[in-house]
Structure formats: structure tokens, C-alpha cells
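Structure incoming, see below.
As you look at this complex, bear in mind that one protein chain is not there, while each of the others sits in place.
First chain written, first letter: the chains are A and B, and each begins at residue 1.
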Amino acid sequence: MGTYSERNYLNTPTGIKSWLFTLDHKRIGLMYLFAIMTFLFVGGMIALVIRLELLNPGPDIVAADIYNRLFTLHGAIMIFLFIIPSIPAALGNILLPLMIGAKDVALPRLNLLSWYVFVAGACIAMYSIISGGVDTGWTFYTPYSSTTDSAVISMTFGAFVLGFSSIFTGINFIVTVHKLRMPGMTWFKMPLMVWGLYATAVIQILATPVLAITLVLLILERTWSIGIFDPMMGGDPVLFQHFFWFYSHPAVYIMILPGMGIISELITTFSKKKIFGYKAIAFSSLGIAFLSFMVWGHHMFTSGQSEFSSMIFSVITFLVGIPSGIKIFNWLATMYKGRITFETPMLYALIFLFTFSIGGLTGMFLGSIATDIHLHDTYFVVAHFHYVMMGGTVMAFLGGLHYWWPKIWGRMYNETHGRISAILVFVGFNMTFIPQFILGSQGMPRRYYMYVERFHTLNIVSTVGSWILAAGFFLMLYYLVISLFNGKPAGNNPWGSLGLEWSTPSPIPPENFDDDLKFEHGPYDYDKVIAEKTI
Amino acid sequence: MSHPAHLQHHFSDSEQQYESSKLGMWLFLLTEVLMFGGLFCAYAIFRAWHPEMFYHAHKMLDVTMGTINTVALITSSLTVALAIYSIQNNRQKDTVRYLTITILLAVVFLVIKYFEYAHKIHLGQLPGKFYTYGGIEEANPHLFFSMYFIMTGLHGIHVLGGIAVISWVIVRTKRGEFSSDYYTPVEMVGLFWHLVDLIWIFLFPLFYLIG
Partner (left out) sequence: MDTNKTLMLPGAKSTIAGDVDSLFNFILYTTGAIFILVVVVMMYFAIRYRQRSGKAEVTSGRDYNHVLEVIWTVIPSILVMVVFFWGFKVYMKMNIIPRDAIEIKVTGQKWFWTFDYDEGINIVNELVIPVDTPVKLLMSSQDVIHSFFVPSFRTKMDVLPNRYSLLWFESTEVGEYDLFCTEYCGKGHSEMIGKVRVLPKVEYEKWLVESAVEDTTTPLAELGEQLFKKKACFTCHSIDGSRLVGPSFKGIFGNPVKHNDGTTATVDENYIRESLLDPQAKVVDGFAPVMPTYQGQLTDREIDGIAAFIKTLK
């Protein structure tokens, strides 16, 4: 039976002020964790209403302009407030210093600032709901967004502010990885999660400023009609799309790379095996980050951009598949001859391999220009991005959440409940989104609150699936909350992992490590360590 | 182990702390460059679409004022560099003096910008729908002024920000917080100011000179 560490970052020091002004990366990460879970909940509830509306072809429970506000809100919340901060700012904040043997991130004050900027951005974005909602879709395409009378300014300004939070986190992580690695931890001894976070931070720094300036231009366009995106004034609405996707395509890898980092940790830990192809996985993260800046035009194959640019964007899009594949295959090879156990986090890792492969491989249909012409802006795209975001990032996030939960709280959740919930989520998720691939291929456009009769059956399946999915999530909410109070003490290292973070007591002490911390083995040296123990 | 007052607990020594701040600052400057980079892209695109209009519109800008401003900013970059040099040699008084000159030059810059803006506002050479000036024949001249006001405006905000942080560093230098042992904030502010200067070095020819 494990022990519960009595003096930990949760209770030392005490008092509300000690939380509000904390510089401790663990506390900041924890506050982020609460925030993003709340937003997942809100975004998910909106999704359920969307699905309910789509149960039947006609208008049922919400009117068209409400529906438009709902999917915009769903997309914007899920992207800007949930998935982008989810792994880096919440889990990453807690784990990055622990994984490299540091006492904190390099710039703790910047870290706290990034949290408050996040809160401010979230409040501004949420303000748009009370002031009438936004009905542009999360992509804010001009000229619709510059002419609609909904609250576009507060939502885009919110996203602008959130961008700074993301930039600050990115800067912090890069500096931390460069400067605070403990003696002995060379670049290639870092856990792959750290590589994932590092590659993510690079994209955050390089892409987010462009989004910031784009959103500023959009706001100026709305307030002062500067004409840059206005076709009537010599501007070009398509220019906005280029700017937007220059950020938002790399942003999808901001979402997935840290998730891939988590999967590397989970598969090794629960296979008790050295990671296969460490360098291949690490470099493929950088490769993806690099390529991600040159493919944005694949969102615009039907926008009238030149055939030559479409060709370039298409070919580079396909190249991104290669490093992603390298990761998948190396993870599989890691399982080979392992000693695999199936606790909840590992279930999520396996689900990830399944669902992310579908999501990524369907990206091939979209990357190919001829087929994308047919599939663009249909439910095929909706299904694709839910498979990569929900089936990829969110599954990895849930895996990571369950994996590090005992470290963060010092207590275990109910394992049986965990497995049941994972299976419900898996079944419900596939049932929700597989039909959408077929719907999209058959031509059902996205952002439709009404649709023609022949799409009815598959939409029913999808909606029922979303309820199974929600049931899985509610079970999860239930047992995780219970575990906060009644969970069994977890002990330092319930999974027998070799990561540095597991060498501390759980919950983690305020100062992370003693001063005499020594680097003894790499994060994946299961062969050596187990051999030493058994002798 | 003796801890200098400025050393935060999670660093092992001053060197590490200094290196971290510096790297962080460089990364921040990189994001600034990218932010302006987006605008430079937009500028290039509109210029490519309306070369004639850009040519005629750029003649509306006052090269003399622009040149004075360029000189002011370049000089201020020099004085910041001197301020850093002084603090490295423990000459706090000189540091304060140089930083004050820097701020004065920044103020000169802003005052001249104020006159330029006022003149344009007076003539109606304004962005987008506010454009009322009649002296340019080509279509859509407001686009030039949209770009002009956005880019120089954003740059102006950076100048204001620079004045604020430099003032703060002056106060801290006067309080004796910096010496040759620890002068990271002075250096960081200096880096920032060089960037502000650098961006102007690009804006000046793009708007005032090339036609």
C-alpha cells in the first residue's frame, strides 16, 4: 500500500493568497487543469445540443441563428480554451520541470502572468456570449465576420489575448528545456514528452504572433473599415484565410504533438520496455513542427488560389504523414516483447493508436486535391478533425490525466470504473463520428442546422453515439471527483515507471526534489533497471 | 552556499539565471518580429497589387520628418548600448544619464510622429472608410494609409512601451539595484529597444523612400 505525502504542494503554503500569487509551476498547472476541464465540459454540453438538433432533418430545438452561435462557441471553446492549453499549459506545466529534474520552470513570474492572461482572455471570450454570441464559425472568415452583427470583436479579442498566454507558455518551456535540465540529462536522455512539449513550444512561438496580428486586422476591419479584407474597398477576403490558416494549421500540431509525447510515456511504462526508435520519435516531432508551416493552403483548395500553390501545399501535406507514421510504428515496435498491462491509461493509449490512425489516414483523402474538392466543408472534414483532436489529443490527454492523477493528487481512482468509462468513451466516440465520414462522402455540408432527408439515418446513429460518449465522460467525472476524497493513497510510483517525476513523493513536495538529486538512469531504461533489481 | 539577493531559488547560479532571461527575451523578440512579419507580408501583397497607387501615395509622406526620426532612433540605440556598457563598469550615474537621453529621443520621435499624423488627419489621408483626401488618382489609396497607420501605429505603441520599461529601469538603477554583478533588466530593455529601432529601420524605407 502506498503512502500519502503529508507535506505537499497542495497544502504548503496555505491560504487563498498563496494560490493567487503562487509562482509554483504545479499550482499554476493545476489551476489550468481546472479551467480546461470546465471548458471541456461546457464545450461538450454544447456539442450534445448540436447533436440533438441534428437528430432530425428539420429545425427542432434551436433556431438557425442560435445553432450558428452554438457551433461557433463549441469550436472556439474547444480549440482556444480547451485543447490548445490542455496538455502544454495544464499537464505540461506540472510535469515539464519534474521530468527534467528542475525545481520550477525557468521564468515562474511569466508563468503566472500567462495564467492571468489566460483568465483575462477567457473572460473576454465568454463576454461575447452575453453580448449576443458569435455566429461566424471558429474560423472567422471575412467578409462574413466583418459584416455580421454578432459579437465578433469580443470573441476575436479574447482569442488574441489567449494567444499571448500561449506564447508566454511557449517561451517559458523552451527556456526551461534549454537551461534547467539537471546535470546528466542530455538532450537525448530527455523523456519524449519533453521533446513533444519542446516542439510544441516552437510552433507556439512562431505561429501565434501571426494569428495575433490577423485578429487585430480583423478587429480594425470591423471597427474602422480599414478595407484590407473588404472586396468593395480593394481588399481581399481570401487574404484573411491565408493569414488565419498560417496560424491555425500549425496550431493543429500544437494540439497533437504533446499528445504524442504522452503516448510515448504511456506505452513504455505499461509495456515496461525501452522505447523503440527514441531518436526517430524525437526528430519526427521536430520534422512535423517544421513541415507544419508550409501546408496551410490545404484548407483552401476550393478558394481559387493558384493551381501551383495548391500543388505545393498538397505535396507537403502528404509529407507530414511520414513522420506521423514513424511514430505510430515505433510505438508498436515498443510493445513487441514487452510485459504489457492494461490499466486505464494504457487503454487510452491503445484507443489513441486506433482513433488517431483513422484521423490521420483520413487526412490523406483531404490532402489529395481532387478528393478534397469533393470533401471540403462536408462532414468528412468534421469527422476527420474530431478523430485527430478528440480521438488523438483528447484520448492522449485522458490517458495522461489518469496516468499522472496519482502523482498530482496522491490518490488513486477506481480502476474498474476507469476501464468501463474508457470503453464507453471509445464506443461512443466511434459511433458518433464514423457515420459522419459516410455523411460527408455523400455530400452533407457542415454548419447545416437542417439537412435533406436522405442523411437522416446516419445522423440518428451519430447522435445516439454522442450520448454513449457523454455517459462515459460523466462516469469519469464521478469517479475522479470521488477519488479526491476517498481514493486510496497512491504511493510514489504506482505504475513502476522510471520517469524522474515518479521518484518524488505523491503529491509532489513544494520544492519538487531534494538538493542531492542525481541522474541515475534514462527514463526508458527498463531493461537495465529491472535486471539490476532481479539480480 | 551564499545566495545573491537577485537569485531565484530554482536556479543554481546567477549565470544560469542570466542565460535564461536572455534566451527568454530573444524568443520574445522573435515573436515580435513574426508579428510585424505578418504586417510586412500584407504590405508586400498590397504593394504588388497596386504598385502605382503605392508610388503616388508614398509621396504624401514627409521624408524630412521621417529622416529626423530615423536619426533620433538610431542615436537612441547607441545611447542604450552606452547605458549597458556603463552599468557593466559600475557607473550607475552614467547609465541613468544615457537612459534618460534615450527616453528624450523617443519622445522626440513621438512628437514628430504626432505632427505627421495630425497633418494626415487634417488632409483626410486616413485608413479605410475615413479616407477623404482627393489628391491621388489611382483606386483605393486608403489601403496605403491603412497599412501606414497600422504599421507605424503598432510601432508607436512599442515606442511608448519602451519608454515605460526604460523609465522603470531608470528608477531601479537609481535605487542601486544594478551593478556589474547583476544588470540583466538593463540589458533586456536594451535588447527590446534595439528591436524597436530595427523595425523602424524597415518601416522608414518601405513607406517613405522606395517608390
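Here, contacts are C-beta pairs under 8 Å (C-beta built on N, C-alpha and C of every residue); 3 or more make two chains touch, one makes a residue touch a chain.
Fair warning: this is a prediction, and the values are worked out from it, not measured in the lab.
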Displayed chains contacting the withheld chain: A
Residue touching the undisplayed chain, where the options are A:Asp24, A:Asp104 or A:Asp236: A:Asp236
Absent-chain contact - pick from A:Leu23, A:Ala120, A:Leu353 or A:Val464: A:Leu353
Selected residue (touches chain absent from view) among A:Ser309, A:Thr416, A:Gln442 or A:Thr457: A:Gln442
Hidden-chain contact residue, picked from the options A:Ser86, A:Ser264, A:Thr378 or A:Ser483: A:Thr378
Selected residue (touches chain absent from view) among A:Gly325, A:Pro489 or A:Pro510: A:Gly325
Contacting the left-out chain in the complete assembly, out of A:Tyr451, A:Trp467 or A:Phe519: A:Tyr451
In chain A, positions touching the absent partner: 64-65, 68, 135-137, 141, 143-144, 147-149, 231-232, 236-238, 271-280, 302-304, 307, 310-311, 314-315, 318-319, 321-322, 325-326, 328-329, 332-333, 335-342, 350, 353-354, 357-358, 361-362, 364-365, 367-374, 376-378, 437-438, 441-443, 445-452, 496, 524-528, 530-531, 533-534
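Note that in this section only the chains that are shown with their structure count from here on.
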Chain A and chain B, separation of their C-alpha mean positions in angstrom: 35
Interfacial residue positions of chain B with respect to chain A in the complex: 8-11, 16, 19-21, 23-24, 27-28, 30-32, 34-39, 42, 45-46, 49-50, 127-130, 139-140, 142-143, 146-147, 150
Chain A residues within the chain B interface of the complex: 97, 102-104, 106-108, 110, 167, 170-172, 174-176, 178-180, 205-206, 208-210, 212-214, 216-217, 220-221, 224-228, 230, 233-236, 239, 243, 246, 511
